[in-house]
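The complex appears here minus one protein chain, its other protein chains still in place.
The chains carry the letters A, B, C and D, assigned in the order they are written, with residues numbered from 1 in each.
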Amino acid sequence: MINDLMILIFAPLVAGILAWAFDVRGIREAIGFIGAAIPVVILAKTYQTVLSNSINYTITVGGFKLIFQLTALNWYFAAVAAIVGIAMALGMISTSRSGYEWLFALMSYTGVLGVFLSQDFIGFFLLWELMTFASFMMVLRNNRHESLKYFVLSVIGAYAMMLGIAILYAKTGALDFATIRQALYMDLSIGAISKGESALLFVLFLTAFGVKAGAFPLHVWAPGAYSEANQSYTSFFSGALSKAGVYGILLLYILMGAKLYAEFGTFHGHLTFAYVIAWIGAITVVVASFLAVLQEDIRKLFAYSSVGQVGYILLAFGVGTSLGFAGGLFHVLSHAVFKGLFWLVTAAIILQTGKTKFKDMGGLAEKMPFTFAMGLIAVLSLSGIPPMAGFASKWLIYEAAIQAHMPLVAGAIFLGSGLAFAYVVRFLYAVWFGQRPSDLDNVKEAPLPLLIGMAILAIPNILFGVAPGLVTEYINKAFGSEIVGGDYFKLVTPTGTYNALLVTIVLVLGLAIAGLVFLYGATTRKIPVTNTYQSGNPVIEDYNLSIRRNFYKPLAEALDFWLKYSWDRFYERIAGIAEDFADTLRQSFYNGNVQSYSWYLAIVLLILALWGVL
Amino acid sequence: MIHISVYYFGAISLILIGLYAVLVKKNLLKMLIGLSIMETGVNLLLISVGYISGRSAPILSEGVGPNQAVDPIPQALVLTAIVIGVATTAMALSVAIILYEKYGTLNVEEIRRLRG
Amino acid sequence: MNCISCIEYIIVAIMIISAILAVEWKDLLAAAVGMAAVSLFASILFFMLQAPDVAMTEAAIGAALSGAVFIFAIKRTRRFETEEEEKPGWWMRW
Amino acid sequence: MNGQYAALIIALPLVSAFFVPVIKAISKKAVMPFLLLVTLAQVGIAGWVFNEVYTSDKPIIVMAGGWRPPVGINLYIGHFAALFVLIIAVISFFMAYFSIKAVKVEPLDKYAMLFLLLMLGATGMIATGDIFNLFVFMEITAITAYALTAYNKTGEAAEASMKYMILGGIGSSFFLIGIALIYGATGTLNMAQIAQLAGNINPTVAQVGLALLIFGLAVEAELFPLNAWAPDAYQAAPHPITVMFSAFVVKAGLYAAARLLYLMQAVSTWHSVLRLLVIMAVLTVVVAEFSALRQRDVKRMIAYSSISQVGMIAFALALGSQAGVDAGVFHMVNHAIVKALLFLGVGYVGIKLGGTTLEDFEGLGRRMPLTAFAITVGSLSAVGIPLFNIFWSKVRIMLAGVSAGYTWGVALILGASVVEAVYYLRLIHRIWFAGGGERLSESFALGAIMLFLVALILVIGFYPNYAWSLAQKAGADIFDVTRYVSNVPLMGVGA
Partner (left out) sequence: MVSVLKRSLAIITLLIIGYWIAQAFAGVPFGQDKMLVGQYYLNNVKAQTGAVNAVTAVVVNYRGFDTLGEVTVLFIASTGVGALLWKRKKERTARTEGSIVLTTGTRYLFPFVLIFGAYIFIHGHLTPGGGFPGGATIATGFLLLYMAFIVYEIPHKGFEVAEGLVGMGYVIVGLIGLMIGGYFLFDWIWQTWQLGTNNIGRLLSGGFIPVIYTIIGLKVGTELSGIIDNMIKEEVRE
């Protein structure tokens, strides 16, 4: 039993190393796939056990006791990662051509699983760093600048966490979660950690986890990093790896919630610190969704969309009620499956066409029907259309926000949903429908492993959409209380009810009617894809809007004022200043003149002397 | 003000004068002369520390008893230090000779190819 | 003040003066000699501090050989310290 | 065998160095193989000493001349010294082999002598138990280092050597003043006895003495702002010598500083000295990391990185807590391995491609895959990626730093580490994903050495338990002064 956890965590890593070492086509893929499949098997095996009691695994490394524990809560996270992981492996069989990618993809898989299962900060930090590093290496291969941006921000986050860990260690003398939690509880009465220190800890951890989750304003790495990695891997990167940040926020609640509440109290009836998280989430949703709408590149679009969707989860956690947590957790799952699916679809498109921009695409539905079907499921789920998983989770989050009397936040959810619809519609139309550019006439359906991978992710979208109770029931068990009522097909909250089955039946019926109408009665006309619209502008050569090109340019013009300010450029500016500062420092300190150097010695002596004399 | 012996004073003065040469003179040989003077000063300081008023050299012949001699240890140390000093000086001067061959100058402000 | 300590003071004074001269002379050969003189006076002081061993060593190694090595080095480089004009960027030149 | 035979760790390199002129008179070709042989023998002796100390769990006290400590000079080969003497010997052995490939400038016989004496100097600095003897060994190390820095006889080499020499000269003079003060106040030079008497010294004297001793050693230990000589010397020295500088010469200085620092705990101003050192160490890390950021020459870049790591070690050692010292020692070991690997790889590239500028590293992954792999592993380790050895020691240092109350220091060091990650990762990108070229043949033996070091990095990275237990024992050796004093068989002289 004990070795189960070790195998669970390290099987992907070992498989990755082996795949890298035997870099032969065929063997590499087989090993990699097995490595990614093992966690699924083990998690499936332990499903029954974790609900009643936890599975532990402890190992002493370098004087640190690393504790891994599989409880109901982190089983959930690990299972989400495992589903996306195996889909990623299948996708990579089709899209990856090197042992290098297998190594780091599986290494990050290990990292993610380890982060979810760690019950002490050293193991957590170690695997966190491993995960960051591995995903960084995936990006580095394709783009130095974006990968460095990602890594620098991640490392800043990781080091912030390190500092936080060290402070906690200094204050409590412990590194494992259980003891720290208890010590912080005790500290409520002792007060060894001052208000300022609590705030510092909160900020440090929020930075650390916020970077990974892509929370505003630390999201700037995400578009570049998501789009510059192998797309099959991005399904994992965005679907599972960003959840580590979300998990971290949850951990923050578990460990420090009481302490933070005691120090900062409430604000308009909400936990003050949670309020901050909620607003960060809300801003992330809005900003990222707006930016997603304006993108011209599929990868960028989904990257921003991913940031926005993770914002939902943060927002849900920020609500701070148990319903909020349930909604957030549900959204963790649904985001993983629909966004993973999206990226696999993107991978298929890019693999088969070699194009990434909307303007080069069109009419692919005929050529890649299965991929299109999968894409459609993902679109429906993402934009929150029942009966998909995305609707159920968003509905729960919305309910939670309303119930917690956070209308503005709820408004952000609505706005985000609308924007999400705006950008997926464009994806749907520009890529799949309309006139096909002639160079795409020879495009074929995506290879089989990739299709299987998509199917694996598509099934939960529908399954948990039709039967959301499966998830909420598990969440109820994990929290040990009845948060969301209802049965498999029905969700009941204090303020509302959502009957997925009913909706499904109605929807199917509606579709059937619409189909009949379409088949027998409707008159349709074909619109050439070159149709443009000007949104009131005079017709000129370079202001030429179509669904494939600059579709939302009027919106961009409307937002002109806000787009002038970019956190990305701001960070670049800071980095530039730091580099220039480094140059100045180096040139003026190490100026090559030994006499200056002697002066440094004399000055040190002088300081010593003054310190001695005074 | 502090009262110290003239030997201490002389020794510390030598150290400071030597350091002054290193800090102010731009000629490499001048700086090395400064270092050499500094070393002499330090040696003098060490010997002064070991001196005991009214006692004679620690050579225990002809009626010099164990309680009539000065401390032999600093003297032993200074013997070592002097030799080390001359060794450093010799090394430094050969480096100076190479520098002059390569750069054509001994001005330390112009010997600045390595920096940054 | 008796005469013995007079001698101490005088020698220390001369030693310091030779050190200053050694540092300030533009002629490096003279400076080297000045340095040797410092060593020599120091060795007298060593002798007065009841350290004959050290005095001998200082005189032989510190004064004579050091000085000789310096003189050889000066012979292979240049004899005069040059006073060059002040260029801009003085903060670098410290 | 009698523990006194541990004196061979000093005697063997010495007698071999003196033997080199004789060998040269017989056959000039035999000099470098002889060097290899001697370093191998040194590895054997050091291994024996290491084994002896760690199995008996007691330090070996070598009493030179048969005099008991305060009267005679003793070598104290405790856990730390035994560990580091072994590291010195092993790295010297590797570098002796590397020298055969790397050093072509005549006169090789002198090079061999200086090489051995550099090893001897560092060994002595770590092993000695007498403060003046420490000075002598420090000078041996320093003067050999001056000579070896200038060994290539180019203008740059001479320039670097000159800078090192002037700064080192000032440092050692002030170190000697410190010795004069401490001797004048205690009447003894033995470290253990000084530790005993330190509490009774006139506070001013003790404060100035300690400050000057640390000042002198800090020049050798490359603490900001006394480290201005270091990048130049690292860059200009022959490649094997750079490895030795970074792997153990600096460490010897650091160790000596830490040893003296903890021995003089009883001094009243001890804590302010610690604070000052912490400030200097943090500044060292920050300034060195920033200086490395836009460096065009990779050897110099890694030199700056080395300085910053040394700053981190100094930070850990100056924390004044058991945890800090353990972490510092652990980092010393890890850093020695990693920087040996990095400088070895970079040096090999320098020999093969004729330069070490960033441009030379483009496409290295295709041209020299093995070396490129070694450099990559070294870089990743230096950045502190988990499952590489430095990760563990870095985490230890950070935890110890905050526990000791230096949160700001840890924050600054972590910030500087971000910079470090940037330049190393840029280098890795350049090596693997930019440029290209013909595949060059790589030396098998050097490849084996590099792979050995890589394996060591990974083994410690995956399974740090053994290395950490060594580091803990070695750290306790530095930190636990009472045990140090009681281990030295002092005879009752005077006091």
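Rule of thumb we're sticking to: a residue touches a chain if its C-beta (ideal position, glycine included) is under 8 Å from a C-beta of that chain, and two chains touch if they have at least 3 such contacts.
Note that this is a predicted model, so its numbers are computed, not measured.
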Omitted chain's touching partners, listed by label: A, B, C, D
Where the missing chain touches chain B, by residue: 2-5, 7-9, 12-13, 15-16, 19-20, 23-24, 45, 48-53, 57-61, 66-67, 69, 71-73, 75-77, 79-80, 82-84, 86-88, 90-91, 93-95, 97-98
Chain not shown, touching residues in chain A: 602-603, 605-606, 608-610, 612-613
Hidden partner chain, residues of chain C it touches: 51-57, 59-61, 64-65, 68-69, 72-73, 76, 86, 90, 93-94
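Criterion: only the chains that are shown with their structure count from here on.
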Separation of mean Cα positions, chain D and chain B [Å, integer]: 27
Centre-to-centre distance between chain D and chain C (centres being mean Cα positions), rounded to whole Å: 36
Residues of chain A touching at least two other chains: 586, 590-591, 593-596, 598-599
Residues within chain D bordering two or more other chains: 162-163, 166, 170, 231, 291, 295
List of chain D residues in touch with chain A within their complex: 162-163, 166-167, 170-171, 174, 204, 207-208, 211-212, 215, 219, 225-226, 228-229, 231, 272, 276, 287, 290-291, 293-295, 380, 384-387, 391-392, 395-396, 398-399, 401-403, 405, 407, 410-411, 414-415, 417-419, 421-422, 425-426, 428-429, 433, 463-465, 467-469, 472
Chain B partner contacts - residues on chain C that touch it in the complex: 5, 8-9, 12, 15-16, 19-20, 22-23, 28, 31-32, 34-35, 38-39, 42, 45-46, 49-54, 57-58, 61-62, 65-66, 69-70, 72-74, 76-78, 81-82, 84, 93
Of chain B, residues touching chain A in the complex: 19, 22-23, 26, 31, 108-109, 111-116
